[in-house]
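Note that one protein chain is taken out, while the other chains of the complex remain in position.
Entry: chain A
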Amino acid sequence: MTNAQDYDLECTNLMKHFGAVRAVDDVSFNIPKGSFFSILGPSGCGKTTLMRMIAGFENPTSGDIRIKGSSVLNTPPNKRNVKMVFQHLALFPMMNVYDNIAYGLKCNGVSAGEIETKVRDVLERIALPDVAKREIHQLSGGQKQRIAIARCMVLDPDVLLLDEPLGALDLKLREAMKIELKLLQHQFNTTFIYITHDQSEALVMSDHVAIMNNGKFEQIGKPEELYHKPDTAFVAGFVGDSNRWNGSVINMDAKQIKVETDTGLALVCQRNPNDGLSNGDAVNIFVRPEFIAAKKTKTKSSKDTQNTMSGAVDSILFNGANSRVLVRSDNGQLIEADIVVTGSASDLRSGDNVNMSWAHAQTMCFADKGEFDAK
């Protein structure tokens, strides 16, 4: 099963302590060849430290990092075949595009003729064949991005690390670059490790995503698994939008849990087999807005496989296809639900009384670890 050659990068029990702070706390993961792997977490969760350890700028307190099966702990950064695209790209402003890309090849002692061929080739592949003689400050944000990737890819790395490289771009360009990065990764067929705090970047581009919090990996999985089957309350709250209630367990069987929220509402939740919950435990309950159907009160149709709640429309958040309604429930809580705004008379209006319903299966319930108390 664990044939080392199948993995470009393996980390085992990786730890990094700064004094008493555990920046990276017992993290293990394997990244298969040629995949796009994202590490997603809030700022300060230790993801940058993890990346710097892989690149060799920090030494782990304990644990092992193996690239293509061999440990790199005693290899200095300039000898590791792991290249990095920095947050602010760190292109060299005193060199032109050609020299920026050629820098790594020159360091490796590649002959001038071969450098020329390789640089031309990589510029073709990133679809910027004519910029070789340009200065860095003459490039647009998206072009700089691609040059920074080309500068690494020309060295044919085993693993490419990307440290939130889209952070500095404006929204439109960021959306375009997401798709472009994914395409580039396919084209080069190199393992990309992408670090971000932006969940949409991670979900859109990645084959696998690791959710990191307080130095630990909460869950590793495909984007849709993280979204639909989160393992922990943190993942459920961090990935995607959701409505959240605090409550406690009333009773439970193998499939379902009955809970009562702090505001006195009874809900039935899907049971996650390994949740380790028992009666009376404090829980966080999550429901995604897209699973809540908000209908005007007269169209009452509640099945017994659904949780229901009634309230009045507080406001409509119009955003084209992603429009939402904010409903003030009868016990005073605000709940978000996705709606379709067609522009016709049947649309919800502010002040309408509505019934909200959603399937038991879409109600997620996790032990309350206090992560959401402060918010």
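Just so it is clear, a contact is a pair of C-beta atoms (placed from the backbone, for glycine too) under 8 Å apart; a residue touches a chain by one contact, two chains touch by 3 or more; residues count from 1.
In the analysis below, contacts and distances are computed from a predicted model.
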Per UniProt record, name of the chain withheld from view ["Spermidine/putrescine ABC transporter permease", "Glycosyl transferase", "DNA ligase-associated DEXH box helicase" or "Imidazole glycerol phosphate synthase subunit HisH"]: "Spermidine/putrescine ABC transporter permease"
Touching the absent chain when the full complex is considered, from A:131, A:155 or A:309: A:155
Chain not shown: contacting residue from A:41, A:60, A:104 or A:237: A:104
Among A:90, A:127 or A:334, the residue in touch with the chain that has been omitted: A:90
Hidden partner chain, residues of chain A it touches: 55-57, 76-79, 82-84, 86-88, 90, 92-95, 103-104, 106-108, 151-152, 155
